[in-house]
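Only one protein chain is missing from this complex, and each of the others stays in its spot.
By letter and in written order, the chains are A, B and C; residue numbering begins at 1 in each of them.
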Amino acid sequence: MDAVSVAVQKGRIDLAEETRRAAPGGDAGAVVTFAGYCRDEGGRLRALEIEHYPGMAERAIRMIAEEATRRWPVLGLRCIHRYGMIGPGEEIVFVACASVHRQAAFEAASFVMDFMKSKAPFWKREHLADGTTGGWVEAKDTDDLAADRWHRL
Amino acid sequence: MDAVSVAVQKGRIDLAEETRRAAPGGDAGAVVTFAGYCRDEGGRLRALEIEHYPGMAERAIRMIAEEATRRWPVLGLRCIHRYGMIGPGEEIVFVACASVHRQAAFEAASFVMDFMKSKAPFWKREHLADGTTGGWVEAKDTDDLAADRWHRL
Amino acid sequence: MKIVYFAWVRERIGMGEEEVALPAGIVTVDDLLHWLKGRGDNYAAALQAPEMIRVAIDQEHVPHSQPIGNCTEIALFPPMTGG
Partner (left out) sequence: MKIVYFAWVRERIGMGEEEVALPAGIVTVDDLLHWLKGRGDNYAAALQAPEMIRVAIDQEHVPHSQPIGNCTEIALFPPMTGG
């Protein structure tokens, strides 16, 4: 579906450029964007390392995005997820959703994010400020719950 | 409250610059932005004219934004509303909300938008492609309902 | 006291603001709306359905039951359509 565009990339996400690209034509009344960032965890964290399953990562995100276009009247949906080493303050993930109405844009963007958290093949590992490698970030029950809530709609 | 920043302006909103400004420091994990656009209504519309109540407009938006910071753990909240003549495809309103977690950022941004629609002193009038002035846009019950749903939380 | 009008309330009344001296007995916003409505056809056209009119006293939204009290500016306008 043409309305959906997905990228899985190592490099930085150009948020200003992506925001410019998300500006709609005459049909869309609303664009919601989401950017997820690497937090510094109070100075504890040196970087997040994100491992991904090449091929499946893009495919899984595309399936999530296309499901969103079936549930809401989406005019455009751009999804980007980074992998590799990501420093504090850097963006990890970006979603832009254009729709005729604001509620659909908010819900579709939120839906895509909830599924990217727990249904797309990415795994985070911490690298600590003291130079050691921390553990793999554990999946949160709250992320599964966030994705599951959409099944109840 | 320092986290809140409000502007009521005639000129275009620089979405790329606002998006850049919304990028958080190390604390925020999530930034949600909303941009509301003037639709072309299938070519029927030449422009929207937005009248506002100077002084009260900024004050009302600030009250809405500060209420959002009490309800959600918001780290930054930027709200901009334009007035004057606005052509199809141009942005009318912009909200950027930074928070530690995505759910709070989505909800706070959505809350602010729902209240800006029906509780901030702005009124839209249509100017039509045929050169005539159309009517004032009527308030929608759905906008009141959208604002009211937050009272039930 | 200054009264300011916006959008189609302003258009129907035919001015953006005016100074008025309230007669005795005008206590609440509702009293004000009904008194204004009787001031001429233009006011009657703007205020034919007073319950639709939104009111702000000194830039704060108030219900129609609100006593006007000691204020400097009252605003009358249609339901808001921002965003």
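Keep in mind that, in the parts below, a contact is a pair of C-beta atoms (placed from the backbone, for glycine too) under 8 Å apart; a residue touches a chain by one contact, two chains touch by 3 or more.
No experiment lies behind these values; they were computed from the predicted model shown.
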Discussion item. For the chain that was dropped from the view, give me its touching partners among the shown chains.
Written reply: A
Worksheet item: Can you list where chain A touches the absent chain?
Response: 36, 50-53, 55-56, 59-60, 81, 92-93, 113, 116-125, 136-140, 143-144
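The rule is simple: only the chains that are shown with their structure count from here on.
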Worksheet item: When the C-alpha atoms of chain A and chain C are each averaged to a single point, how far apart are the two points in Å?
Response: 48
Discussion item. Could you pull out the residues of chain B that touch at least 2 other chains?
Written reply: 36, 113
Worksheet item: Using the touch rule from the top of the page, what residues of chain C touch 2 or more other chains?
Response: 83
